[in-house]
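Data block below; observations after.
== subunit A ==
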Amino acid sequence: MQALTNKSIAVNRSPMTFWERMYLINIIKGMMITFSHMFKKQPTVRYPEQKREFSPVFRGLHVLNRDEEGRENCTACGLCAVACPAEAITMEAAERLEGEEHLYKEEKYAAKYEINMLRCIFCGLCEEACPKDAIYLSETFAPANYTRKGFIYDKNDLLIPNTLTDANALAKAKGVEA
Partner candidate 1 sequence: MMLVSFLFIPILAALLLLFIKNNKTAQWVAILFSGLSLLVALLMLITPTADFNIAWLPNLNTRFILHADGLSKILILLTAISFPAILLTTANNEYKNRNVFLSLLLFAQAGLMGVFLAGDALLFYFFWELALIPIYFLCSIWGGEKRIAITFKFFIYTFLGSLFMLAGILFLNAHTSDHSFLINSFIHANLSGGEQVTAFALFFIAFAIKMPIFPLHTWQPDAYEQSPTAVTMVMSAVMVKMGLYGILRWLMPLFPAAFMAHTHVVVLLSVIGILYASFIAIRQDDIKRLIAYSSIAHIGLMNAALFTHTQIAIQGALIQLFSHGINVLGLWMVADIIEQQTGTRSMQQMGGLAKKQPTLAILLVGFALANIALPLTNSFVGEFLMFTGLFQFNPWMAACAGVSVILAAIYTLNLVQKVAYGAISEKINTMQSPNKGAQVVLIILLIIVFATGVYPQPLFSLTADTLQELFVK
Partner candidate 2 sequence: MNVLEIIFYALSAFALVCAIMVLISKNPIHSVLWLILVFFAISGHYILLNAQFLAIVNIIVYAGAIMVLFLFVIMLINVKKDSEPQKQLFVKFTGVIAGGSFLTLFISLVKQAMPLVGKTVPLKEGTIGLIHPLGKALFNDYVVPFEISSVLFLSAMVGAVLIGKK
Partner candidate 3 sequence: MTLLAFDWAFIIEKLILIVIIVLTTLLITLYTTFGERKVAAILQDRPGPNRAGPFGLLQPLADGLKLIMKEEIIPDASSRWLFIIGPGLAMTASLMTCAVIPWSTDLHLFGRTIALQVADVNIGILYIFAVVSMGVYGIMIGGWASNNKFSLMSALRAASQAISYEIAMGLALIALLMTTGTLSLKTIVEDQTAGHWWNIVYQPLGFVIFFICAMAECNRTPFDLPEAENELNFGYHQEYSSMKLGFYLFAEYVNMIMSSAIMASMYFGGYDLPFFDESTVAPNIAAMIGLGTLLIKIVLFVFLFMWIRWTIPRFRYDQLMNLGWKKMIPLALFNMLLTGALILSKL
Partner candidate 4 sequence: MNAIIVSTLLGVIMMFCSWGIKSQQVQKNIALIGLFILIIANLAQSNGWYVVDFDTKGMLKYNFFGLYANTLLFVLTFIYVWINGEEIAKITSSSADFYSLFFFILCGISILTSFDNLLMLFLGIEILSIPLYILTGADKKNMFSNEAALKYFLMGSFSTGILLLGITFIYGATGSFHLTAPVVSISTGIAQEQILLSTGLILLFAAMNFKVSAAPFHFWTPDVYDGAPTVFTSFMATIAKAAGFIAFINVFNSQHKALGYSWTLLLTFVILSTLLVGNIIAVFQRSVKRMLAYSSIAQAGFMLFALYGKSDINYESTLLYAVVYSIATIGIFAVLVKMKENSFEAFNGLGKAHPLLAFTTTVFLFSLAGIPLTGGFFAKYYMLSALLKAGAGLWLVLVAVVFAAISIYYYFKIIQAMYFTTGEPAINPLPSQYKYQLLTLAILLLVLGVFPNLLLNYLYF
């Protein structure tokens, strides 16, 4: 059979010579290799202090977006839940009542919106499916919690702070203290 590439190396099956069988040279070679690594640059990023730049397509935890007036974008259409391959999203819709226009953008809104972060695979399909630009994947990651229940994020956890009511809230949430 013709080799497709010339990358493969034929295995040398000739019996080892005496010196090879002594292994001493090879051991010393190996030791030298490890030793040389002492002086190599460490690629380690000292994380909490140093942070690596995220790529533009980084997909972190979800946020539910608000429009420029501080109203929730989500209309509980359920497309994100449908799109979710891990079935991590559940929601319940409700009709907007009188006097709630400043809260919800459309007549229908999500009364309950939960993402199970333990199931979520951060694929971003929900983001793509959303017709209302309501859900986004942020750059936050590595959530920690004491219980499993804590990982089921409800709407309160997901909604981004309303910058109109609390100017600093967003910055606070991002951990960048103004």
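Here is how the candidates were picked: all candidates are chains of the complex that A comes from, given by their letters.
In this text, contacts are C-beta pairs under 8 Å (C-beta built on N, C-alpha and C of every residue); 3 or more make two chains touch, one makes a residue touch a chain; residues count from 1.
If you're wondering where the values come from, they're calculated on a predicted model, not measured in any experiment.
*Asks:* Any copy counts here: identify which of 1, 2, 3 or 4 touches subunit A within this complex.
*Replies:* Selected candidate: 3.
*Asks:* Where on subunit A does candidate 3 make contact in their complex?
*Replies:* For this pair, the touching residues of subunit A are 27, 30-31, 33-35, 37-38, 40-44, 46.
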